[in-house]
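Showing subunit A:
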Amino acid sequence: GGDKTYATVLEKVQDGGTVVVGTKWDQPSLGLKKGAEPEGFDVDVAKAVLKEMNGGKDVQITWKESASSNREPFLQNGTVDIIFATYSITEARKQKVTFGGPYVVAHQDVMVRGNDTSISTPQDLKGKRICKAAGSNSYKRITDPPPDGQLDLDAQLVDAANYSECVQKLQGNNLDAVTTDDLILAGFAKQAAASGGQFKVLGQPFTDEKYGVGLKKGDTKTCEAVNAAIKKLWDNGTMKQLQEKWFGGIQGLKLTESAPPAEGCA
Partner candidate 1 sequence: MTDNGDGAPLIELENVNKYFGTLHVLKDINLTVSRGEVLVVIGPSGGGKSTLCRTMNRLETIDSGKIIFDGRELPAEGRALAALRSEVGMVFQQFNLFAHKTIRENVTLGPTKVRKTPKEQADKRAMELLERVGIANQADKYPAQLSGGQQQRAAIARALAMDPKMVLFDEPTSALDPEMVQEVLDVMIGLARDGMTMVVVTHEMGFARRAANRVVFMADGQIVEETTPDEFFTNPKTDRAKDFLSKILTH
Partner candidate 2 sequence: MSTTSVLFDAPGPRARVRNGLLTVVSIIAVGAVLYGIYRGFDAKGQWEGRIWEPFIRWETWDVYIIPGLIGTLRAAAVAAVLALVFGAVFGLARLSDHAWIRVPAGLVVEVFRAIPLLLLIFFIFYLLPTVMGGGDYAFIAVVLGLTLYNGSVLAEVVRAGVLSVPKGQSEAAYAVGMRKNQVMRLVLLPQAVTAMMPAIVSQLVVLLKDTALGYIIAYVDLLNTGFKILPAAFFGSLIPAAIVIGVIYVALNMALSAFATWLEKRSRRSRKTAAPPVAPPGPAAVPMGPATPGRTALEGME
């Protein structure tokens, strides 16, 4: 919002403009819409980073849902200014987006039904039905060889619009495993447990997913400010505290211990 136009998001932040922040709205513990605003780890990090960028003053924020499939167009369109939405930094995405951070490192893992004993390692996914959520690349790590992928297994893909649909299908036995970032899986497992659902995360991470802050391609000024803010938040313990707040006490989850090295802005 705001009538003024700014060259960079940083200018907007520092000028007291209202920043449009993209997060997930359907990802428990990361970005889930509850009431007027979303809540979760990404949401809290976004608030903290922006506040840091504005010299410790609160920033006015408009929250905008940014599903996996819409993150790139939203940045290109200018629908949102900045994205904190479980956004893994990849070489392919770097072509379209400038990434600040990473602010945390997640690891791809596998979630299965609590009573499913046939899958205990990612390698067991061979021949199983796994979820492909629109706009997410996680499935490639299982089905493709490096560099894009990793395990190169012959798994069957089941299309879904988003990860909540994946989880619904997992629950209904319409697929066998949901594989994506452990933080995402942990969020779902925690939510399901609260309402009687039974899922288990294998706890066998096999990738590093560096969660970055999405910015419009070329906005290096803001990127650098974001990196500085993230460093500060790690240094003063905020990041650790936020991880504890949202993911504390979940079994088999390895939280990020120290500031992940910055990728550099390009």
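These made the cut because all candidates are chains of the complex that A comes from, given by their letters.
Here, contacts are C-beta pairs under 8 Å (C-beta built on N, C-alpha and C of every residue); 3 or more make two chains touch, one makes a residue touch a chain; residues count from 1.
None of these values were measured; they are calculated from a predicted model.
Here subunit A touches, in this complex, candidate 2 (chosen among 1 or 2).
Across the complex, subunit A meets candidate 2 through its residues 5, 20, 25-28, 32-36, 64-67, 70, 73-74, 76-79, 161-162, 164-165, 167-168, 171-172, 188, 191-192, 194-197, 216.
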